[in-house]
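So the structure is just underneath, and the comments pick up after that.
Complex shown without one protein chain; remaining protein chains in place.
For subunit A:
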């Protein structure tokens, strides 16, 4: 009953159980944090708007993104992944979501920011439906914890539109 094997086994089992318990508590504590992030996006410029040679529209635009995601950070947060996506509908597709820009926010200090950037990823439609198209810009965030459950949510900003003619 007191051999090395039994003691090692008991110690191992106990430490694994204790670690699992601590991870669960850490993850649960995230549910109690009060979160109120805010964001605002302006389109500064439509740089290019054309039809690619094989029939798909492509847009390049410059965005001005202001956001305050500081309230998302808890002691159990490893990083927040934020991205901006354009959402719109076309005759063939009930929903299109195209990610335009993303960033990894490693800590609270970097979570309040304003940047002006052209879209990091190409905004290409399946077809040529984008002339005069109205779309939403959504800022999504994905909270990645040090351990446990991941949270994601978004702010939807409607009311943006593309020009009626190619540029």
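Following the convention adopted for this analysis, a contact is a pair of C-beta atoms (placed from the backbone, for glycine too) under 8 Å apart; a residue touches a chain by one contact, two chains touch by 3 or more; residues count from 1.
Definition applied: contacts and distances are computed from a predicted model.
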Name check vs UniProt for the chain missing from the figure, options "signal peptidase I", "Pyruvate dehydrogenase E1 component subunit alpha", "Prolactin 2" or "Transcription factor BEE 2 isoform X2", returns "signal peptidase I"
Taking the full complex into account, find the residue in A:51, A:110 or A:154 that is in contact with the omitted chain. A:154
Contacts of subunit A with the absent chain, listed as residue ranges: 5, 23, 27, 78-79, 81, 83, 85, 91-99, 102, 104, 106, 121, 126, 140, 142, 144-150, 152, 154
